[in-house]
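A short write-up of the structure that comes next.
Missing here is one protein chain; the remaining ones are kept as they sit in the complex.
Presenting subunit A:
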Amino acid sequence: MYSGIHTISLDGRHGDFSGHLDATGFAGDPCLVLTTDPKPRLRWTSELHERFVDAVTQLGGPDKATPKTILRTMGVKGLTLYHLKSHLQKFRLGKQSCKELTENSKDASCIAESQDTGSSTTSSTRMLPQDSNDGFQVTEALRVQMEVQRRLHEQLEVSSIKVQRRLQLRIEAQGKYLQSILEKACKALNDQAVATAGLEAAREELSELAIKVANDCPPSVIPIPSLPEVAAYLENGFAPSIDSCLTSNNSPVNSPAGQSPQAALLKKRQRAVFSDPSRMDDVWIS
């Protein structure tokens, strides 16, 4: 029956009791009941409302009907466009909120809700509650709207919490990963440093030995440590901590060219061992 969600584009007057009447002319009309407030307002009795609804239906629904055409169709004396405009707007509002309910419901609970309220407002214009006060309909429409909004808001909050949680998990996962790859990289760096420094030291020592050989000493006197022993010295000389790599802001062992303090220490040790022939036995034995 209704084409879809439409915007209410009436003349700025909202669902308020903004009808105003001329106090003089309408007192006599049997259909119109005027309030006796200081501000005389039209009371939409159920009878009047039924006529209104009939007229609207006749004209093709609240979307198609205009206040002017309704006025003509209803044929009620004393009824003005102002009355009709505001009433029509409230009527449309009531219809719209029901429509929104059925369109926007994503949750089963939401649908259930709409079905409940829907039954009480959709096409129930003919079955309006006994209370004929215009205000009731408006309040109902507003209430329904607020309910819809609350549900949507809840839905958004729930998904927002879900999103936050998933985001948190993802961020943590990436953080963990980066931490662990950093540790691996540091370890690789240290290993490389050990290897290169050790190689450096060994290379230096070998070249020094070669020089000695070339100079004077007979070959048999030169203590040549076996390879495992060199390795042992290397291992003992180094106990690099990965922590220092991770926390230091300065670059760890930069390149093979730059000697780290550990490498220098090792060299000194080895030199002490190698250059002291009297300790030769120690070397061989240990």
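Here is the rule we use: contacts are C-beta pairs under 8 Å (C-beta built on N, C-alpha and C of every residue); 3 or more make two chains touch, one makes a residue touch a chain; residues count from 1.
Here, contacts and distances are computed from a predicted model.
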item	value
Identity of the absent chain, which is to be given by its UniProt protein name, from "Scarecrow-like protein 15", "Cytochrome c oxidase subunit 6A, mitochondrial", "Large ribosomal subunit protein mL44" or "Translin"	"Scarecrow-like protein 15"
Per the touch definition above, residue among A:M146, A:L178 or A:L206 touching the missing chain	A:L178
Which residue of A:R43, A:R166 or A:R203 touches the chain not shown here	A:R166
Positions on subunit A contacted by the hidden chain, ascending	159-160, 163-164, 166-167, 169-171, 173-182, 184-186, 188-189, 192, 245, 249, 251-255
